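Okay, handing you the structure first.
All protein chains of the complex are present and in place, except for one that has been dropped.
Labels A, B and C are assigned to the chains in the order they are written; within every chain, residues are numbered from 1.
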């Protein structure tokens, strides 16, 4: 099989989870996601650190992405060591023990319609 | 003519085709697209592998992009070896025998308005 | 002054100008834009080639971006050698004689609301 694609360090400077949503179904609740691809034949152990405007970084949040799997990780669901505050600017750094690929997405439903943004994150290593 | 632009391996960690659409015309049905540019003077043979959260990868899906052409490939239209499931998180990896450029787009019309996202994919090789 | 930032070759695989718009004012008419930054102390001469699904490439379209200026070039406004067809998939390649930076944007107002997408283009050289 091909050599796995990706890098070991990723950063997403934009972070903001609106507290408001126009819908109650999970798919349409306002959320931000880090879509992580692990195309390797072994598991990826990923440590996430969150950065804020006016306080020390929080983390690491630890997630495992199994071999040959993707994980679309909602920042809304991160709780250990602390939930991600809503209506608050943050940024995130991802460090993995094997190469991964990370893409950032927000679905924003504060208003009655859905708005989307996405970008491949910044990579190094 | 200039040397063709691009890379041979690309990844798109985000993948999600909503099953719902507010419109029935093809242009406004919810869809995800991989826009592929082949600026070479010979055809590109591209193999696509899809990754999921909880099952083994599916593929390869094989597409040809003719010399000096672009192909805006809807994931909705991929059927061989398997259709892409709707309302399901996935990711994708593209491998080409010549350099190509890949950009990812979603048009989401679950609600009465259209929402868009796009990013140049992650490249290697 | 600092060395100018950028690369000489850029590609945007996604291209699609909807023929429909919900508004008649220029700012809100459906359009696609290549935002070009020339931070150099001399003019940039840029050649643009458009690629299609089923016909030979068209171009070059030639634009000049003056020293220390930005140009937000609407694909809608390209007319020489040919207008860009509406409702038609295309892709584009930019070649400049000095380093530039290119970002792609679509404003889509087919529906009553505005939808946006944007990404930094793919760079080489």
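Methods note: contacts are C-beta pairs under 8 Å (C-beta built on N, C-alpha and C of every residue); 3 or more make two chains touch, one makes a residue touch a chain.
Here the structure is a predicted model, which is why all the values come from computation and not from measurement.
Checked against the full complex, the one of A:11, A:29 or A:67 touching the unshown chain is A:11. By the touch rule set out above, chain A reaches the unshown chain at residues 9, 11-16, 18, 49, 51-54, 56-57, 87, 89-91, 93, 95, 104, 106, 108, 110-113, 115-122, 124.
Against the chain not shown here, chain C presents residues 2, 5-6, 27-28, 33, 35-37, 39, 68-72, 101-103, 105, 112-120, 123.
To be clear about the criterion, only the chains that are shown with their structure count from here on.
Simply put, chain A must spin 90° to overlay its Cα atoms on chain B, rounded in steps of 5.
For chain B, residues touching at least two other chains, in rising order: 112-113, 115-120.
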